[in-house]
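Below you'll find the structure, written out as structure tokens, and then a few comments.
All protein chains but one are shown at their positions in the complex.
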Amino acid sequence: MSEFIRETELSQEALLEASMVERPEKNEPLGPLFWICVGWLALNIIGAIFANVLPVQSPLNQDYNFVNSAPSLHHIFGTDDLGRDIFARVVYGSRVSIAVGVGAMVIGFGIGAPLGMLAAYRRGRFDTFVTTVMYVLLAFPAIIAVIAVLSFWTPRSMFKIILVIGFASVPLVYRVIRTATLAIATKDYVIAAKVQGATDRRILMKELLPNIAPIGISFLLIGIATVVTLEGALAFLGLSVNPPTPSWGNMINESRTVLAENPWLVLFPSLALCLFLLCLNFIGDRMRSHYDVTEVKL
Amino acid sequence: MSTNPDKLLVVNNLATTFNTSAGPLPAVGGVSFDLNKNETLGIVGESGSGKTVLARTVMGLQPRTNVTVTGSVLLNGHEMVGVSEDEKRKYWGTEVAMVFQDPMTSLNPVMRIGKQIDETLRVRLGMSKNDAKAKAIELLELVGIPSPSQRYSAFPGQLSGGMRQRVVIATALACSPKLLMADEPTTGLDVTIQAQILNLLEDLKEQFQMSVVLITHDLGVVATRTSRIIVMYAGRIVEMGTTREVFTNHRMPYTRALLESSPKVSNPSHTRLITIPGRPPNLLKLNQGCSFAPRCAYATDRCHQQRPELQIAEEPGHSFACWNPLPSKREAATR
Partner (left out) sequence: MLKYVIRRLVMLIGIIFVISVGSFYLIHLLPGDPAAVILGTGDSPSNRLKLYKLLGLNKSIFDQYFIWISNIVRGNLGISFISQTSVASTIRAALPIDLEIMGLSQILAFALAIPLAMRSARKPDGLIDRLLGATSFTLLSIPPFIIIVLLVLFVSIKLGVPNIGVASYVSFGTNWIVNLESLALPAFTLAIGSFVVYYRVLRSDMIATLQEEFITMARSKGISQRRIMWRHAFRPSSVALLGAAGVNIGGLLAGGFVVQYLLAIPGLGYTLIAAINDSDYLLVQGIVLVVSVGVVLINFFFDFTINIVDPRISRE
């Protein structure tokens, strides 16, 4: 009987092999839109970093010859009620969004990702403990925690905002990375490496990290988008950086009452924000389907 | 084609091709056979030979997209190829039903088993709620499920594989179909349960006056339970005949290999089984010759160049597709 079973196993293996040839991984190509989005993000980031070097006006400079003027050659995005150049404010406003988004995710990933990988790789008591703690923290609604801490921890600054959102995101990052690592740590090649006596460090860095990276990056981008949206909402509520420092969120908030008369005041920061988010989401989503990580539900 | 009243099923040159991203995949490549009323027909072949695809295409149950079906299937006089799903649906359950290969995945995990049987009765036969429930419990009892009225409200996850397969059979039988397609009904089960399920199917066949198509990769299963056997390889019929003929007087080397690789009760235990060398072919890259040729000990140049069509053996109803057939036992005896 055992021979018989071996026979079926053999042919099953053959079928598996055949099906691997017949149904290749449907790695969708990244497509031109993906690269357009990458380009747009790069442009935004360069603009944010080099705003004071680039030929952009000061966001605080008040030009009384142009108050509330519609977009023109002088001020391509128009000006606000103090005669400040909207284009300059949109460019400088991106600094806040990008700094908060990237900064918070650096903290979130800096703590959550190594913990998640280690827990999934080591398993055992360490995993049980950290995972329990993280799941309890995860149940705490992150947004209310962020708002609560920011409202008590005064005076508010960008640094505090980054810190608070960053820490609040740790449990989420932990969960995603742990799940992804678990899926990969049980794969044959990792077990084979273990059996062959590779060091833990080597397995983590050489086998696990490169395989988790695409999932991690895709989640990182979507995470940045989420944080940027949250920062926008906080700015809208007056809980982010204080005016006159421009941010996309507070620009929209300040001008929404004159929306019908001077629509450009809301239009351009909104457009900048939405495009930025769209690109992040699109790249994240494309990467996920490109690397086809169906086991990991974000 | 004349409609013979004794023929429940007439399949003519049926071909199923999946349009995959890697190109067309001919899972079934031009198959013809028929089935009489109250007959049990066996279909055997290795894993991947296209048995499941054939059975589903005969029913018209192939996936709805990315597949091309040509040829003809006359089921009790109704054409099943090239008609709409609405048309085919009229015959599903009542004329033809299927027992699926894997009882672990073929029942809806979040629906009580009784409801899954009920549903067919109520939708197809318009039974009332209470009548359907009574009938479902009756069916569960018929397929040998203990305390059926309690099991009626169990979820599939609460039953063992054998029990689940009985539920699948009960569901298939709900509307007394004329033809039952049993696709490897015992593959996922352990050996003692296998025999029970097969015997159950045999009993039910008599009771319901059905025709049965019994699919398996194990020739031992079909030896005593079928009147005729079809041997499939790479989506085609390579040998077909009465059970007796196929077992005792097969002409195709593949059939022999299949027989030799299947365990026999008569063998002393620990007899080494002969496995078929090589692997089933990649259907995306079939050669123009006989698809078994690369694994065949008797293959000649011709086998690699030219595909053999089914040819009639001397015994009526027996045919095989081979350029270098094994010698007929009958010929040897008369010579």
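Which chain is which? They are A and B, in the order written, and residues in each are numbered from 1.
The criterion applied here is as follows: a contact is a pair of C-beta atoms (placed from the backbone, for glycine too) under 8 Å apart; a residue touches a chain by one contact, two chains touch by 3 or more.
Here the structure is a predicted model, which is why all the values come from computation and not from measurement.
Engineer: Per the definition of touch given earlier, which of B:Lys37, B:His78, B:Arg124 or B:Arg279 contacts the omitted chain?
Structural biologist: Residue touching the chain left out of view: B:Arg124.
Engineer: Which of these touches the unseen chain: B:Ala97, B:Leu179 or B:Cys290?
Structural biologist: Considering all chains, including the one not shown, the answer is B:Ala97.
Engineer: Which residue among A:Leu30, A:Leu137 or A:Ala193 touches the omitted chain?
Structural biologist: The one listed residue touching the chain not shown is A:Leu137.
Engineer: In the whole complex, not just what's shown, which of A:Ala148, A:Ile191 or A:Ala213 touches the removed chain?
Structural biologist: Among A:Ala148, A:Ile191 or A:Ala213, only A:Ala148 touches the chain that is not shown.
Engineer: Name every residue on chain A in touch with the hidden partner chain.
Structural biologist: 136-137, 139-145, 147-149, 151-154, 225, 229-230, 232-234, 236-239, 249, 252-253, 256, 259-260, 263, 266, 270, 273-274, 277-278, 281-282, 285
Engineer: For review purposes, identify every residue of chain B that touches the missing chain, sorted by number.
Structural biologist: For chain B, the residues touching the absent chain are 56, 59, 61, 65, 85, 89-94, 97-98, 100, 102, 105-111, 119-120, 123-124, 155, 157, 168, 171-172, 174-175.
Note that in this section only the chains that are shown with their structure count from here on.
Engineer: Distance between chain A and chain B based on Cα centroids, please, to the nearest Å.
Structural biologist: 52
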